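Sharing a structure here in structure tokens format.
Of the protein chains in this complex, all but one are displayed in their positions.
This part shows chain A:
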Amino acid sequence: MSHGVPRVGGEGEGGVASSQDKIKARIKAYKELEKDVTDRIKNEDYSNTTFQLTSTLLSQNPEYYTIWNHRRLLLQHVFAREFSTSSPDNPTAEGTLSTSDDHADTTAAQKAGLSPSQHEISLLISEDLSSLLPLLKQYPKCYWIWNHRSWLLTKATTHLPAASAIKFWQGELALVGKMLALDSRNFHGWGYRRTVVEAIERLGDISMAEKEFEYTTKMIKTNLSNFSAWHYRSQLIPRLLNERNARREARAKFLDGEFELITSALYTDPYDQSLWFYHQFLMATLDTTNPQAGIILSPCTNSDRKMYLEQEVTSVREMLDGAEDCKYIYQALLEYARRWRDLGGEVEKTDMKEWLGELRKLDPLREGRWRDLEKVLGLEVV
């Protein structure tokens, strides 16, 4: 699957022969390396050399999932060996995968409450995590690299005391923060962040909801148009308020604050989809037909709902001034008007007809959808 790779024209006349030789040589080297690694694993050669060879092969082809499996097989073997043989007078055999056996290290390990084998395992994991960083930066969308990191981290969790394991997860949180600063939409990055946060919460028996909420605030302040950060924020809020044991008053204040934040952002750029996404989320928390949104205001009566709908329709209508060609505004108006009506409110049909008319003009691609909406709203010309 190639994404975003430009199609190239034919090679220059003179270069064809020599570049074909080069390609042949590269294929040969690659196939030899592949065979070498595969044979070694078949022969259960779990040496440092084999480990290094998997690194070389993976740096040429990080999508080669079987080689990642080989690498884990090898590490697993080394971990098991550590536990079965490790004792002060049983040094690691020549050529096997191990880290420096510095005695100062060992003392530090004892202080941290690690046995010598746990110490060795922790060093191996930490080395593998850092040696894979350049590859991750080069291929931030490669499943298998993220996958391998999370495997290493689960091994740390299994083999090490919680206090040591949590340090690894905290390191990953810092890393994923950096990765998301580079690409705020990286799907793998956000998924990894969820896994990391869950692990820290579990190991440390703490909640990260407040901290993560602050993180989304920071991300949004850096760039308002940060869709994934708005999404993450929407996921955190219901839990955050529950953990705060927030009463109705606090919840109402919170909701008002969020409306203020998003409304001022929308006034700045009503054409930004990520902002509308969040506005829709806030409105959806007030919509009884949409349980997936979670709850902010509680208890919440129909008159509360109508109050917010009225407030938001008024404010969204004002956004039209200077942005008459912004289809998201008409979409929001029609959607909120529909909910207003479902709650027994009156809506001027002429207003709705006008909004729908604008929408059709601005967005002819989705004409079928607007036609269905017209029916649902009962605006058809009879």
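The criterion applied here is as follows: a contact is a pair of C-beta atoms (placed from the backbone, for glycine too) under 8 Å apart; a residue touches a chain by one contact, two chains touch by 3 or more; residues count from 1.
Keep this in mind: contacts and distances are computed from a predicted model.
Asker: Look at the options "Intraflagellar transport protein 27 homolog", "Rab-like protein 2A", "Geranylgeranyl transferase type-2 subunit beta" or "Protein Abitram" and return the one that UniProt uses as the protein name of the missing chain.
Answerer: "Geranylgeranyl transferase type-2 subunit beta"
Asker: Can you say which of A:T66, A:Q110 or A:S131 touches the chain missing from this structure?
Answerer: Candidates A:T66, A:Q110 or A:S131; residue touching the omitted chain: A:T66.
Asker: I'm checking contacts with the chain that's been left out. Which of A:A112, A:L135, A:A246 or A:A284 qualifies?
Answerer: A:A284
Asker: What residues on chain A make contact with the chain left out of this view?
Answerer: Answer for chain A: residues 1-11, 20, 23-24, 26-27, 30-31, 38, 60-61, 63-66, 69, 72, 143, 147, 150-151, 154, 185, 187, 190-191, 194, 225, 227-228, 231-232, 234-235, 273-274, 277, 280-281, 284, 289-290, 292-294, 363-369, 372, 376 touch the chain left out.
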